[in-house]
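The structure is given below, and queries will be raised subsequently.
For this depiction, one protein chain was excluded, whereas all remaining protein chains were kept in their positions.
When the chains are written out, they are named A, B and C in that same order, and each has its own residue count from 1.
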């Protein structure tokens, strides 16, 4: 069967990427695209790279227009999805690419976002080790899915195997990310102007203020819950601490996350490496590189692939995990479509590519 | 008086930057420029931006040609300076921009470089807190100076005040750097091709193998020696550990170093901030930004300035120091000229600019 | 049926892009990949973005190893294909991504390349207007195909409709191109280092020396032959003159060609626009944008699409055609695969995408 789809926020970067991927999906008909301020304009005016969708016109983002499709993707700023989700009660599958349905903790929501709290949906990172299994099992048949934050899923995928296996200590994680500005969306902010980004590395949200921090803690807590084999679905994240610093660098797309954590006492190099190998050895879209090799973001451009390089630095007593993703694909839109495929029972990789566009 | 100068490695990036700075120095006459394989060619062919030096021709890099100047700058790959330094016994001031005279520990040299060990020279990072004073005092009147590694001086300047004051714990430092490829020199390596760097973030020397690690440990040990007030000139670096990961990003110049270290027990936020403020409050070329502000590499492009932003993340129990430098200026050539000025008793900032070229 | 394929030059940029596209082709089995100096190494070591081809090992590029496949792609420097083409007499389809089989004129070959001349093969730019039809007709059933030069096909597609329709004067064409360095291949040349390209615009081959000039003249002559309705297959290119200046800019991929030519006397704006509309109105991969719109290279990244914007500047008496292509796809590898599809009678767009990866 063919599923009808509506995509809101279709003039933005996340919405555009969802459309780019769905345009190649044999089971999907993109019926409706919506955008707030640009309603009435041709989609192609805002997404001139989506040549195959030149026939679509942006409509207003209203519950009425979004309703009546098999699947609705919400690619809206945080705090805006909630008003639609109530009205979409009859929609079989809703996938929120925003933050509104990611967090389980009201306290975290209040501290990092604020405004109305919305119930958590199934988290859309299929390969994430969680409670002795993976997030994939929870996504099967799901009707409400929260696609991940791009930085959050990158870091969670980087470290969850080690946390789940107990080979690293999650109480003193340090992550620094080189990120492209498309992750910040198409907002007209002075610090996102090309003249400010070109030739420069620009840190932001330094010192523990980035909104993806609680999302990472939550994911790692879920991974640790598996390690504890206590079956808790959403484990408390006590003792999980992360220093998290993103740095904007001059590339449109991509995240290169360098994450380190102390080596747990007494574990061998082989045990450490086995944690990641066991977690991802059978995965298509999350791949552990051979020892001594590390990924580049160009290698996953346009692909739904997370590439992970792992080093064990005994002198510093830290495991170093370097992970490359395309923030708009594996970080957001690809994760959303992969989760959709799983929820619908379609082949998981439909419309998703494993090969990057390089150089 | 006017000092005559010879610069070896003049066709490379570090040599070119030394020349760019010296070309504006009122007390310097650039008399000789040398390069191995390009001898006989006009300098301007290899440094087309140095318009005011179009009259110079590259000569061979031999002890004979370098001798007979008041000052010689060596901008050569590591392992090559040693053969010249012996023959330059009669030269009043020799400054090595390479690594050969930086390390005090033979064991470190053997582990990270290999080949003949050369005696350590006075380290050319004037503002570095060391043994209760600064490195500036040691540079006054020096005749042999080792200019720093660009990554090393950036990280050492970032953390030395905290180590010297005892407000951070140097046993678990984590540093990740966004660096431009000019730091790697003009070598013809496939991973330095534009097609490989553009649009991509590329980690290298992951897991504790980068050659600047012992240089940082040595500088922080010197800073700690000051804290210990034991007067030791080159303190052992036991207990100083650093996880160090550089990431090549698509900007020609610049280093943005994000360094974190655990907060020492019991210190207040004010005490932490005071450590850096006290160290750098009177400095021209190393500036601590106000709380909540963080630097961008573009702001120091072409300048001899290190800009430091400081955050205290109590949730992660870490101090986060973000430092921006131009790797070729404050990281290398500017440090060399600043050290030269000090050694000669000239005004320290002669020919050096504090303002960056932005955007 | 499934066609077996060998790709030579598989460690380079053009070879890698052919592989990236073929990896998604349902009718192709990539059986053999070869490279001169890297034989024996895993393909993935040189093309780390081609995750689905991680099982392949580079073999030596010899006639014996290339023989025995249904299709052979040659992605070699010019002057090297000839030695293989003789030995591949039994191969049903050979596609040369190099220059050896593009030019019809021995004089042009001698003037711009030199060395042995090789016979011209069918030129692999399907949409090119030629002799009252398109190049597509000549490609149907072809067994030997010369894929185009990336700059050449971009400019030829830009101007051929106007030449064929007689609405522009081909005797005074001026083209300036912004091009990414991947078009120059993975060669270790100083001017291709990232430090040289980042933040800079660098002209090369200025003043009429670029090797793609005779290829453009040849294609436009073929287009004009159609206008003359004289049925000549390879028309002489007298009176076709082009000032051609490429400029390397800091993007890995992409060509933005700005081509201008005098307006032919007496033609109306509508007639001018109709020339391009008639030529490309039914094409999938060559699209004329609406009046007032112009393409960006990002919009065709990874796509087999050429986007063309057309302006008529009566004050300057020139038609201005701005065309964006991905040099590695529509400019080279995509053109090769599209031509292959036509030659084999497969659907022309198999494995090729019309949507770009943006932003």
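In the analysis below, a residue touches a chain if its C-beta (ideal position, glycine included) is under 8 Å from a C-beta of that chain, and two chains touch if they have at least 3 such contacts.
On a predicted model such as this, the values are computed, not experimentally measured, just so you know.
For the chain left out of this panel, the touching residue among B:15, B:246 or B:302 is B:302. Looking at A:124, A:162, A:180 or A:214, the residue that reaches the missing chain in the full complex is A:180. When you scan A:108, A:169 or A:196 for touch with the missing chain, the hit is A:196.
Remark: the residues of chain A touching the chain excluded from display are 13, 180-182, 186, 188-190, 192-200, 250-252.
Seen from chain B, the chain kept out of the figure touches residues 13, 16, 20, 23-24, 47-53, 182, 198-199, 252-253, 287, 295-296, 298-303, 305, 307, 353-359.
Interface with the hidden chain, as seen from chain C, comprises residues 172, 174, 176, 178, 195-196, 198-204, 206-208, 241-245, 247, 249-254, 256, 258, 260, 262, 294-299, 301, 309, 311-318, 320, 322, 324, 358-359.
We adopt the following convention: only the chains that are shown with their structure count from here on.
Overlaying chain B on chain C by C-alpha atoms takes a rotation of 180 degrees, rounded in steps of 5.
Chain centres here are C-alpha means, and the one lying farthest from chain C is B.
With centres set at the average Cα position, the gap from chain A to chain C is 37 Å. Contact of a single residue of chain A with at least two other chains is seen at positions 198-199, 252-253, 295-296, 298-299, 301, 358-359.
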